[in-house]
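Omission of a single protein chain aside, the complex is shown with its protein chains in their original locations.
Lettered A and B in written order, each chain numbered from 1.
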Amino acid sequence: MHDMRFAIPRQDLNREAFASSIPEFNRRSDLMKTDMGYKCRITNVVNLTDQEKLFQLRIVDPQERRIFRFKPGQFLMLELPGYGDVPISISSASSNHEFLELCIRKAGHVTSALFRTEPGMHVAIRGPFGSSFPMDEMSGNNVLLVAGGLGIAPLRAPLFWINEHRDRFHDVHLLYGAKEPSQLLFSYQFDEWKTISHIRLHTIVEHADAEWKESTGMITELFRDISIDAKHTYAIVCGPPVMFKFVCSYLDRLGIPMNRMFVSLERRMHCGMGKCCRCMVGSTFTCIDGPVFDYWSVMNLKEAI
Amino acid sequence: MKNPVYTFEKLKFASFEFTCCEGCQLQFANREASLEAFFSLLDVRTFREISSEKHDDYDIAFVEGSISRSDEIERLLAIRRQAKTLVAFGTCACFGGVNSLKNCHSMDECIAEVYPGLPVETLPIRKISDFVKVDLSIPGCPVAKKEVERIVVSLVTGSLATLPKYPVCVECKEQLNTCLFDLGEICLGPITRAGCDAVCTTGKTPCLGCRGPADDINFPAFLELVGERGLNRSDLKEKLGFYNAFEAYPCQ
Partner (left out) sequence: MIYKVISKAEFKRFIDALVQNNSAFGPRLVDTDSRGESVYQFQPVSSVEEIAFDYTRTASSAKHFFLPFREELSQFHFHDDDWEQNVSYEANPVVLVGLRACDISALNILDDVLLNSHFPSACYLAKRKNTFVIGMDHLPLPDCFCKSLAHHTVSTGFNLFCSDIGEKYYLSINSSKAFTYLKEFQTEEPSHEDNCLLTERRKLISRSFQTEVDVTSLPSILDIEFDSPVWEKWGAKCLNCGTCAMVCPSCYCYSVEERFNIDLKGASRNRKLYSCNLVDFAVVAGGHNFRPKNGDRLKYRYYHQHRGFAENANQQICVGCNRCGRACLAGINPKDVINDLRMEKESCMICVSQSPART
């Protein structure tokens, strides 16, 4: 005895007409992309250390490859179907529209499974998500890049950007510290950075070995070797929280304004879209408002460091 | 091309029982809809309940039951030597289980009651982790087959095999149940590990904590709750002791 007059018609979101009936959702592809990943082929895997690998990916669909654009400092969610997804900062040049590079440390079960993948296999990415380093704003100034350990991974995208626009910057210093010489990542690129990009590279390790000829100690000791014109300098600091706390308060004493120092925070994002709240720090989300914050904002965030 | 991430091998699997009802192992046969898929994940080397064949070349051993005789200790140690992964299967293996009620009496009393006049050896009940290293625990009286399926799939695929860290309340609220404390009962749900889909409380039976304590429980606050509601302290003690799962949380 169904009376069809009172049966509410089903609205199907999978149909274009319904999705576009609301102004905010007129771009159906965007709506679907929040849950649907871009399929990528792993084109190359470089073993950096026994804990870190550099994955090179290529988005399979040419049209999707054209759409996917990111800014230095942004991250993506890398998904290995069946195993789950992890937030990874993008380590390649934002101008490179053919390939993406991700530097991944083996930390949990998803990254462990990723370490078993081989070139030719497919993974999915969602994104790009989050805030980026203000490269244009930094133009015309000196740049101080400070990286500790895996912190070099998110710094690689701004490094590429600086290389491509080298004439826009004055002095560029890269201060890079690690526990041991063998843990310095991308050492095969050091010469290129120094000679071609005219980046003043200073490296330091906590525990030197016999062949190590550079400095030994904590990263802050590298500041003795360089002179900074604090008024015209921007800084990007990436590394473990304890490191950037030290470095940033040091730079603060040197007179670099807090809103000209940028850090990249890490939390365990589940959605990347400012919904699940897993990555909230204070009243902000690392995935939407971050991961790149200026140090002034970080200082104002509760429990950020 | 063989895809190394999606190429899986069956688990060389064995199942053993000590002092228990073998009800947890019986759960292997539950959930018929996925039974075929489930057993295609396992290369069963030894499993008394389903096969008379016995092989000792297993990698993963599921151990049900608690330990109550010295020969059981020997057998358990042998299993540990062979198994790459040893799983404590069910509440008895994980905590001692309902068998532990025996520990309230002297062993002589127990023998006189159960086997009067017979030359029987018996020890106080112990959980298996008292004797061997346990790699993974699947608690429950009986275990939840859905969870067993999930963990076996995780073991086969090398993905994360964990239990929920939060208490039963989360799952109980998902079922829109009325809180049993509001119905005047003592329920161990707030301190017991979830993963059972709150099956008892959904049937209006207070939780007896067969899955053991959740991670980082606030036991003093729980005792206070029972006190404030004017509920019977000895009733609480009985419930906490029922499966011996709250040994680490003494209640005076």
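As a working rule, a residue touches a chain if its C-beta (ideal position, glycine included) is under 8 Å from a C-beta of that chain, and two chains touch if they have at least 3 such contacts.
This one's a predicted model, so the numbers in the text were calculated from it and none came from an experiment.
The chain not shown here is touched by just one of B:134, B:217 or B:245, and that residue is B:217. Against the chain not displayed here, chain B makes contact via residues 1-3, 6, 8, 34, 37-38, 40-41, 149-150, 153-154, 156-157, 159, 165-167, 169-170, 173-174, 176, 178-179, 181-184, 189-191, 214-218, 220-222, 224-225, 228. Where chain A meets the missing chain, the touching residues are 1-11, 13-14, 18-19, 22, 24-25, 31-32, 34-37, 39, 79, 81-86, 107-108, 111, 121-122, 124, 266-268, 270-278, 280, 282-285, 288-289, 302-303.
Keep in mind that, in the parts below, only the chains that are shown with their structure count from here on.
If you average the CA atoms of chain A and of chain B, the two centres end up 43 Å from each other.
Taken together, the chain B residues at the contact with chain A in this complex read 1, 3-6, 157-160. Considering their complex, residues 80, 82-84, 108-109, 112-113, 116-118, 120-121 of chain A touch chain B.
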